[in-house]
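All protein chains of the complex are present and in place, except for one that has been dropped.
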Amino acid sequence: MTGTLLKVRDLRIGATIYPPGAAAEDIEIVHGVSFDLERGKVLGLIGESGAGKSTIGLASLAYGRGGVRITGGEVHLNGRDILSLGPKGHRDLRGAEVSYVSQSAAASFNPSKPILQQVTEATIRHGRLSAREAEARAIDLFRQLGLPEPETIGQRYPHQVSGGQLQRCMTALALCPKPDLVVFDEPTTALDVTTQIDVLKAIKDAIAATGVAALYITHDLAVVAQVSDEIMVLRNGATVEHGTAEQIISAPQEAYTQALVSVRSTQNPARTGPATPVVEIRNVSARYKGLDADIVSDISVELVPGRTLAVVGESGSGKSTLARVLTGLLPPREGKILFEGRALAREYDARPRDDLREIQMIYQMADVAMNPRQNVGTIIGRPLEFYFGMKGSEKVRRVRELLDAIDLGAEFADRYPAELSGGQKQRVCIARALAAKPKVIICDEVTSALDPLVAEGILKLLLDLQTAEGVAYMFITHDLATVRAIADTIAVMHRGKIVRYGPKPQVLSPPFDDYTDLLLGSVPEMRIGWLEEVIARRKMESAGH
Amino acid sequence: MTRIPIPALFGLVFTGLFFAMAVLAPLIAPYGPAEIVGDVWEPASADHLMGTDNIGRDLLTRMIYGGRTTILVATLATVISFVTGACLGLFAAVIGGWVDQALSRFVDLMMSIPTLIFALVVLSVMPVTLPVLIVVMGLLDATRVYRLSRAVAVDITVMDFVEAARLRGEGRGWIVFREILPNALSPLVAEMGLRFIFMVLFVSTLSFLGLGVQPPAADWGGIVKENKDGIVYGIGAALWPAAAIATLAISVNLVADWVLGRTTSLKGGRG
Partner (left out) sequence: MNRIILRILAQRIALSLLLLLLVSVLIFAGTQILPGDVAASILGQSATPEALANLREELGLNAPAWQRYFDWLGGLLQGDLGRSLTNGRDIGEAIGQRLSNTLFLATTAAVIAVPLAIFLGLVSVLYRDRWPDKLISALSLAAVSVPEFLIGYILMFWVGVQLGWAPSVAILNDTMTFWERLHAITLPVAVLTMVVLAHMMRMTRAAILNVMQSPYIETAELKGLGTFAVIWRHALPNAISPVVNVVMLNLAYLVVGVVVVEVVFVYPGMGQFLVDHVSKRDVPVVQACGLIFASVYILLNMVADIVSILANPRLRHPK
């Protein structure tokens, strides 16, 4: 069967917001979006946070999350306007004709019921299949999605399977009632990059095998390019550009789309050559109290003034623990840390004030890294006062200089963190670190919580400041694109150990060890057909072994 | 400032009136607190707006002076409870380790005995005077404030901005008073309202049981006790103080609800 499945016309969505210290206010968050989706096709919705992509996705189930309401326009599914259906009509629609896959499967499964029961529930309740047929279909889907032990995995409870497996179970849940449309809302965003590739492939194959149409929502253009026939780029609740996946990737028309496509291509040449390290971490092992295994073991790396060491690894690899060891929050069990040739105290509260000043830290979540009750002037001014005893006009002048350095105006000194955007918050955190005039700055996933374009601005700022101040960065990240952009040397961490360490060109070129090969090969590339190539190559390799 | 919602306004006005009455008692009370001015349990009249009590004293006067005692005891006990509980709770959260463990386990132990029962046990051997009453009530209730402030502070302590302050080398005083306290203030203020209500109910209950404020002085609970025998004869004098307690408690509750609502709707924001 072909033809138009989903027709959205001039969709308008509103929400009630509660700004601090003011009365509740109704705002429009989606401003008249229109598109069509053919049966069996996949449309990718892409945009930064606040673009309205999830809201549009949920509108095709006639659902508004929290205080969100659909205020205007039409959504036609299978030829009828689903917005005008009553509550009963909506219930008959959801979980039958349209289903939904959310970002966090771990939270979206009921913790107290077995998986199979939840996967087949909608199918049975809507009378799409009998209980026995639904179970058989669920097991088929489990098999198709590459889950281990498809016959019995459904008897398990959500906490008994891994995150990647649960995300596939969620896909099975959505596909089980044989819907016409599935809305995938960032289904792989919460997964590690090496897990993401398998889940992505499983979802893509399942879509192809069942012939279902899909809306695929994500902020990652490289991911959406692998699964979509068409792509729609959204920004601030309006369409920027809509075209075939091929056209959007290879010939974007709008400036915003062009920026999104090229965002990952920045690459700085590595600065290498002999230099005197400012920090040497030597054979460090550490574990948390009460654990009987090391979280990081036998780590040796060096930080060089004016250069960046990128520590890369997946969640649980120990990269953030390494940062905690360097700051003295977690004293090492073995090994030592040298600063300009002399040993640093193991614990931070045993370090003299000047040692603390020399190593500063910038956090992933700028939101919680600043006291919400202090204004920007106080936040940046405190290190000046604390380390250098600056007061009065001298402090004000220096705060203004620092605000200039991070491209914010002097008027920001009076603002509170809640009044800043995500990127501005991270800039203030950078200024706070710089205020201490440190020799080393640890950047812990500083761009992971930011939208790609904002993140790129932050990276550029960090590089500029490094050139000006000659500070050494230890850059902790899971994102290889970031590593390519800013690293001079790279340490790849896996299960608490460094598996590869050296100058960037060397680390990123073959011959690879197994893990680095897997990691590098798993980062989605912004071209169509990449997913198939990688999977095919891996199959060949494993056949060859 | 946002507009104050009507229930909160009602609460603020009545709370204010009650406190004004407590402060100005000698000026506004029509008679002396111990003065016998009429017959036993006279009904309400122009001379005695609420009638007279079980031995012929003016009930309105008794109510005003009783309110003064109740509010005084409750306020002082709340202050003791807050200063002790909040300081210990905040410092336990910041210091952590065995200090935190020891304090928290001790508080758990204290809280495994119902407060009223514990108070009765202690008051059975202590001389029942106002200072003793205030200190016993304050210290017993401090366990609850300790738990709340520790929980709030622990949530704040794990935030990165506190870690950043520690790594800067800030002392404990700065961390507690400049980083944690400003962020913990709103829930603590709301809790203070609830603790105050609890204190009013607590001292009234003790006096009603005859173990709180001792005659001839009386608080609202004591007035209920003095006049309770009238109830079975259909004389409602004992209901006046009881109604006053309820009005005060509801007023403060409305204010506390409003303070708490304001803070939770502002997650992460200032205000």
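The chains carry the letters A and B, assigned in the order they are written, with residues numbered from 1 in each.
Keep in mind that, in the parts below, a contact is a pair of C-beta atoms (placed from the backbone, for glycine too) under 8 Å apart; a residue touches a chain by one contact, two chains touch by 3 or more.
These numbers come from a predicted model, not from an experiment.
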item: Among B:L90, B:V176 or B:A249, residue touching the chain not depicted; value: B:A249
item: Contact partner of the left-out chain, one of A:Y18, A:F35 or A:Y157; value: A:Y157
item: Identified contact with the non-displayed chain, of B:M21, B:A165, B:A238 or B:V259; value: B:A238
item: Hidden partner chain, residues of chain A it touches; value: 61, 63, 65, 90-96, 99-100, 102, 104, 107-113, 118, 121-122, 125-126, 156-157, 159-160, 173
item: Where the unshown chain meets chain B, residue by residue; value: 108-110, 112-118, 120-127, 197, 201, 204-205, 208-211, 221, 224, 228, 231-234, 236, 238-239, 242-243, 245-246, 249-250, 253-254, 257
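Here is the rule we use: only the chains that are shown with their structure count from here on.
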item: Parts of chain B lying in touch with chain A, wherever the complex brings them together; value: 1-3, 159-161, 163-164, 166-170, 179, 182-183, 265-266, 268-271
item: Touch list for chain A against partner chain B, complex; value: 18, 20-23, 327-329, 348-349, 351, 353, 356-357, 360-361, 363, 365, 367-374, 382-383, 386-387, 416, 418, 432, 436
